[in-house]
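The other protein chains are all here in position, but one chain of the complex has been omitted.
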Amino acid sequence: MTGQTYNLKRYRKWVLPVLALAISVEGAALVCGANIRGLNRGLIQGFSFLGHMFPPDWSAFPEMLKPAVDTIIIAVLGTFFGTIISLGFGLAAASNISPRWLRRLTRGFIRIERALPEIIILLFLVAAFGLGPFGGVISLTIGCIGMLGKLFADAIEEIDPVSIEAIEALGASKIQVIVFGVLQPIIPSIISFALFRFELNIRLSVVLGAVGAGGIGLELYRSFSLLDYNKGLTCLIITLALVIITERFSEFLRSKVKLAGVLR
Amino acid sequence: MIEVKNLTKSLPNGRKLLDGISFTVNKGEFVGILGASGAGKTLTVRCLNGLLKPDSGSVIVEDDQHVKRDICSISKRQLKKVREKIGMIFQGFHLVKRLTALDNVLIGRLGQINSLRSLVYGFTDKEAEEALSALEKVKIQHLAGARVSSMSGGEMQRVAIARAIFQNPTLLLADEPISNLDPSNAKNIMKLIQPLSKDMPVIGVFHQPEMTAKYCSRVIAIKAGRIIYDGDPKISDELLIEIYGEELRHLEANFFSEVPPVPITFTKTKTELHDRPNL
Partner (left out) sequence: MKEPLLYTLPSVRYRRKATVFALVVLVTVATCIYLGFDPLMLFTEFHYVVDLAGNMLPPNFDMFRTNNHVWWAILETISMAFLGTIFGGSIAFVFAFLAASNTMPVMAIRQVVRFCLALMRVIPYLVIILVFVVAIGLGPFAGMLTLVWATVGTFGQLFTQIIENIEPAPSEAISSIGASRVQVIRYSILPEIFPSFIANLLYSFDINMRAALALGIFGGGGIGFELYMAMRVLRYRDALALICFTIVLITIIEKLSDHLRKKVLGAGALK
């Protein structure tokens, strides 16, 4: 008997948090209009809808190749330019090589950029410049700053300060110290992070495409809007292929970078 | 020639890290600086090439043209020029591990060549040849094309020495260069550093009194920021204890005790590695 009371008492401290959690879940569900009945109905509808999507529209494959290539190119260019810009931000945001005011300013800017989803950036670019791949590339480029800027800055801050001093001590100019003392050692990290971001950017490129940047994302969205679900499945398959191939490619390259310390 | 006059540095709370350090080192001397951790050895050496600025005092360096400059009071640009001719090696080697030995040696002359050229074009073939001969001086020319990350500690320190040699320096500084090396490598490195003192003053910080006794031409001992000895490298036991503290007396006693060796037997233990249990 005593054992049982002890067991129960032990869980008493859980009661309040669990209750709070339950209430907030219920409240949130109310706000969202979530309900089990709707979910059941929706699932049935969803599955029947999925059935309508098969078989994929095989004839549409050839014409989907160009949009797919566009999506890839948008992601590649976005990652390429984004990495270069983020290097600048990373250097400016690293405490061991950047004056304090610059570091705080840059870190603040990076933090703000991180809070901005790329889609929102694209909305503004579309409002200013119109639809098309331009907005896609620019928003991916800017989007890189939040993640890569922080990653680069952290990687730079991890460099042993004496290593940087060693280059300073032999009379190198500031730029030489940065290139040979800071950038050279982190090149494998740069490539690794850039490849990682590239995986993300491919997915983003698809989504941004739907919002107006073009490419396979736009085709996907369009087919769904026009109720051409078979074509939609075709686009979906191509998108999946893109994402999976990119991931394998990125993983492969990243493993090579780790082994070789790479690139001369 | 390098002349150190009255270096002082204090912490904000008043504690003196360096208290009137003064000495002069000429070409031909290999000076070993000894001292307990925190006594001020590394601080002194870092003041010698401007990595640390003392509160007061001067460090006067004479270059090939017999021009004397005070490192503590010159402008940044002049400091950079002076540093081109000061070689320094470190306890942690501090090479660019990604690059080859040759590239690391070439980095030594970064200050002496045009900044833009070094970034865009790189180094010339002639400079590469000279770098190779620097590697020959430290006897690892066969590793010229090998990545530094694949080398042992002793080899890495040799590359660092080659980098310093490649600068054609007028002064060589060393901050605990053999502390990370095993005894055999340490000896080899000391053997490499010693002949360099023929052409320039060499100042090194060491934690190994037996090494300085053997290879240095002069020893300076620092305690609590002050020089307490400056002279013959073969220092007495009393001075050692003075430098490193009373504990050394006990350590020394145990290290060379007369206890006969205990026979060691190895017992075989069978460890069975079973698979992860199926839960």
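Side notes on the structure shown:
Note that the chains take the letters A and B in the order they are written out, and that residue 1 is the start of every chain.
One rule holds for everything that comes next: a residue touches a chain if its C-beta (ideal position, glycine included) is under 8 Å from a C-beta of that chain, and two chains touch if they have at least 3 such contacts.
It should be emphasised that the depicted structure is a prediction, and the values quoted were computed from it without experimental measurement.
Note that of A:Met64, A:Ala93 or A:Val137, the residue touching the chain absent from this view is A:Val137.
For subunit A, the residues touching the absent chain in the complete assembly are 21, 24-25, 27-29, 31-34, 38-39, 41-43, 45-46, 49-50, 70, 73-74, 76-77, 80-81, 111-112, 114-117, 119-120, 123-124, 127-129, 132-134, 137-138, 203, 206-207, 210-211, 217, 220-221, 224, 232, 236, 239-240, 243-244, 247, 264. Counting the whole complex, the residues of subunit B in touch with the unshown chain are 100, 102, 106, 121-125, 127-128, 132, 141-142, 144-145, 276-279.
Keep this in mind: only the chains that are shown with their structure count from here on.
One simple way to say how far apart two chains are is to compare their mean CA positions; for subunit A and subunit B this gives 46 Å. Subunit B makes touch with subunit A in their complex at residues 49, 51, 80-88, 90, 92, 94, 96-99, 107-108, 110-112, 115, 118-119, 147, 149, 163-164, 167.
In the complex of the two chains, the subunit A residues touching subunit B come out as 160, 162-163, 165-173, 175-176, 179-181, 184-185, 187-188, 261.
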